[in-house]
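Okay, structure first, notes after.
Let's turn to chain A:
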Amino acid sequence: MREGMFRNISGCAISGIFSKSGKRFSGKSIIDSIAVMHERSNGLGGGFAAYGIYPEYKDYYAFHIFYESKSAKKECEEFIEEHFDIINLSKIPTRKVPAIKDEPLIWRYFVTPLPTKLADSQLDDKEFVVKCVFRINTRIDGAYVFSSGKNMGVFKAVGFPEDVGRFYRLEEYEGYCFTAHGRYPTNTPGWWGGAHPFSLLDYTVVHNGEISSYDANRRTIEMYGYKCTLKTDTEVIAYIFDYLHRKIGLTLKEICSVIAAPFWSTIESKPQKEREELEYLRNAFASLLITGPFSIIVGFEGGMMALNDRLKLRSMVCGEKDDMFYAASEEAAIRVIQNDLDRIWSPRGGEGVIVTLEGGKA
Partner candidate 1 sequence: MKRVYVNEKWCLGCHLCEYYCAFASTNEKDMARALKDIRIHPRIRIEEKDGISFAVSCRHCDEPLCVKGCITGALTRKDGIITIDRNRCIGCYTCILSCPFGAVSPSEDGAIQKCELCIKTAGGTPKCVEGCPNGAIVFEERGE
Partner candidate 2 sequence: MAVEYIYPDYEIVRDYDRCIVCRVCERQCANEAHEYLSDKNKMVADNAKCVNCHRCVSLCPTRALKIVKSDHTFKENANWTGKSIKEIYKQAGSGGVLLSSMGNPENYPVYFDKILLNASQVTNPSIDPLREPMETRVYLGAKPERIERDEKGRLINNLKPQLKLSMPVMFSAMSYGSISYNAHESLARAATELGILYNTGEGGLHEDFYKYGKNTIVQVASGRFGVHKKYLESSAAIEIKMGQGAKPGIGGHLPGTKVGEDISKTRMIPVGTDAISPAPHHDIYSIEDLRQLVYSLKEATGYTKPVIVKIAAVHNVALIASGIARSGADIIAIDGFRGGTGAAPTRIRDHVGIPIELALASVDQRLRDEGIRNNVSIVVAGSIRSSADVVKAVALGADAVYIGTAALIALGCHLCRSCHTGKCNWGIATQREDLVKRLNPNLGYKRLVNLMNAWKHEIKEMMGGMGINSIESLKGNRLMLRGVGLNEKELQILGIKHAGE
Partner candidate 3 sequence: MDLRACELGYQALNEKIRNTDEDVVIYDCYGERFIGSGASNKTITINGTPGNALGAYLDGATIVVNGNAQDATGDTMNDGKIIINGNAGDALGYAMRGGKIFVKGYAGYRTGIHMKEYKDKKPVIVVGGSTGSFLGEYLAGGLIIVLGLDTDSFPTGYFTGVGMHGGEIFIRSSKAPKNLPKQVSASVANKDDIKGIEDILAEFSDLFGVSMEEILGKTFYLLTPNARNPYKQLYTEN
Partner candidate 4 sequence: MKYVIIGNSAAAVGAVEAIRKNDREGRIVIISNESYHTYSRPLISYLLLGKTDENKMKYRSDSFYSENGCELMLNKTAVRIDPDKKTVLLDDGQNVSYDRLLIATGSSPFVPPVKGLEKVKNKFTFTTLDDAKRLESVLEENTKVLIVGAGLIGLKCAEGISRKKVETVCIDLSTRVLSSILDEEGSEIIKRHLENNNISFFLNHQIIELSENTAILDDNTEIPFDVLVMAVGVRPNISLLKDIGGKTNRGIVIDERCRTSIPDIYAAGDCCECIDVSSGEMRVMALLPNAYMQGECAGMNMSGADYVFDKAIPMNAIGLFGKHIITAGTYAGDVYYEADQENYKKLFYSNNKLNGYILIGNIEKAGIYTSLIRERTPLDTLDFDLICKVPGLMAFSKEERACKLGGIA
């Protein structure tokens, strides 16, 4: 059995670093940070999301794809060529690390939709990309797109996260935001695609915890064209973000009020305007409420958000130093890269901490 054939549940460690000024820094810090939380992983998955790492290709979608076989690669590339203009393609550089085994073929493509195909589809380009990613992931056996945003990339594998970081030579990348995940799946043989972050377009989610509302959320989000191929909580959360943010147009703060909606009793204690808004959001998107323990760090173009479930059943610490923002499962994971913090705090359950590039979007 493989990831996606059954529902996978796991415990985890997460970490994220964000430079509000947009100053780019090396991926080494995030490896150091996640490595501190070694105990929270079991070597069955680790991964990173890095934003701002492809400035020279920032207008192109960067597809990171695992192939299990050459034939899969061939079939997939045919599909990509049919729908996209490929500006650049290459193997993703890795280095041999003894702990990382059985690696698939890992390729990277910088693409832009073929104008004719895009026009025919009557979709906007993002939706077009999403549709194509789902096509590949559901229809082409042995091919799996695990990153599809612009000027960002996901790097993940089966292994401890620090090994995964070294494997992908992450210290050689520079970006304004990194997130990381160390995985502790309870019962899976582990599959590369199953590691976090989970992403769609530029939305990435690293997630610690297990959600009880999984099937309620899954069956709802699938109604809107998402295919939950991996049967992981994280995948569902990523799709919910994409749906509510990109498709419905809710702000991130509003999204927090949907997925980690306050309790009705809390809502009723708010001033009228706020109460009405919260009531509306909770009622209108009732089936996207996420319950059960979770802490997540969501990365997206120009921003990052850290969020706990509404009961705060998982740990989460945030820190700030000058223009830098940090979030992690444990304080130590922040201290190890920046001991001298201006501020450190634990956000309340259900209150998303959102940081964005100064003057940037999101």
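Just so we're on the same page, a residue touches a chain if its C-beta (ideal position, glycine included) is under 8 Å from a C-beta of that chain, and two chains touch if they have at least 3 such contacts; residues count from 1.
The set was built so that all candidates are chains of the complex that A comes from, given by their letters.
This structure is a prediction, so every number in the text was calculated from the model and none was measured.
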Interface partner of chain A in the complex, by touch - 1, 2, 3 or 4: 2
Candidate 2-facing residues of chain A, complex: 7, 9-11, 186, 209-217, 219-220, 222-225, 248-250, 254, 261, 263-265, 276-277, 280-287, 289-293, 310-311, 313
